[in-house]
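Below you'll find the structure I mean.
The block that comes next holds chain A.
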Amino acid sequence: MTATTASPRTGWQLPRLHGLPWVTWRQHRFALAGAVAVLGVFGMLMLISGLAMHSDYASLGLNTCRVFSDPTCETPLGIFQHDYQNWAQQLPQFLTFLPGLLGVFVGAPVVARELESGTFRFAWTQGRNRVQWITTKLVLLGVTLTVLALAFSALFSWWYGPFGTLLGRMGSGGAYEVEGFVFAARTLFGFMLGALLGALIRRTVPAMAATAAGWLAVTWPSVVYLRPLIQTPITTPDTPKGFPRNAWVINSWAQDATGHHLNQGQLFDQARASGADSPDRFQAWMDQHHYTNWVSYQPASRFWHFQVVEASAYVALALLLGGATIWWLHRRAT
Partner candidate 1 sequence: MMVDKQGSGSPIEFRLDPTSGVPTYLQLVRQVEHALRLGYLVAGDQLPKVKDVVAGLAINPNTVLKAYRELEHKGLAAGRPGQGTFIEGTLDVVPLRDQQLLRRGLTRWLTAAADAGLDEEGITALFSSALHDLTRAHKGVIAS
Partner candidate 2 sequence: MNVIEAQGLGKRYGRSWALRDCTLAVPQGRVVALVGPNGAGKTTLLHLAVDLTKQTTGEITVLGGIAPGSDEALNRIGFVAQDTPLYQYLSVADTVRLVENLSARFDAANARARLAELGIPLNRKVGKLSGGQHAQVALAVALARHPDLLILDEPVARLDPLARHEFMGTLMAATVEDGISVLLSSHVVSELERVCDYLVVLAAGRVQVAGDVDDLLDTHRLLTGPTEQAAAVAAALPVVHERRGERQTSLLVRANAAAPPPPGWQTAGTNLEELVLSYLRAPNAAALPGPSASTPARRVEVGAS
């Protein structure tokens, strides 16, 4: 490669890039800046509110509480929850969708924009073939997004800290979706999905829509249906000390002496039919029929195991999609 003679400075510059990495940076710097901005806005939010939250947690004396059902802890806990619990529950629900968003806006245009505008006829005839071109872009952009997402997850973990013990971290649609590795793995998956759909659909906006739909179509079932299946849940009677407070309850039902299951709905119907319509009479009726309440749950200690399994699946899918994109461009694109 010829040495670059002094050229006019155009904008701020990172450590010197050359070749395809420079091209990738130059073409996608606004998309990456957008990703940093979006993650940065929420990051700032978490930083500021997190500092307040952590300081309140300490000043309320909650960090010294060993058991939250202790009378001395109940009141400060109530205050703390009143101030922050809504945040802690709702923010991760919203953040869950960020990986899809990043995939749509960073991934879909990579190939689609070139094909749609016809600039691929310029990009792929200047000395580097399209396989080198797409591989470099997928690797550099994919790695960058993954690293950003991992950093974001780490920041969220810090922010969510106190609620890990209070609310648990395993539940669907909660902190689990933002902590650990799954958030980053879903970002990589979304990006690769966007790139492939962009290559197939060849138009940017339809590709973005398809990427959003595809990402949801994969993520939703995995959150709702597949996650509980990663490991068999623990089954135990529903007693006050029977299972940890911050576990993820999958299912709850009532069992009679023979082990026959009834769900809550059936239980109440039967009780009402027998005339047990007040809490005391209901409890007596339960004891009379030897019904006990049971739950199945996933303990918080399984968090990392679940994260690794689920994230690996997303990463494997992402790599598959990336390979498919490269193959498609090599053989068929035009």
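On how the list was made: all candidates are chains of the complex that A comes from, given by their letters.
Just so we're on the same page, contacts are C-beta pairs under 8 Å (C-beta built on N, C-alpha and C of every residue); 3 or more make two chains touch, one makes a residue touch a chain; residues count from 1.
Keep in mind that this is a model prediction, so the values were computed, not measured.
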| item | value |
| --- | --- |
| Chain touching chain A (counting every copy) in this complex, out of 1 or 2 | 2 |
| Parts of chain A lying in touch with candidate 2, wherever the complex brings them together | 1-2, 4-5, 7-8, 10, 18-20, 22-23, 26-27, 117-129, 331, 334 |
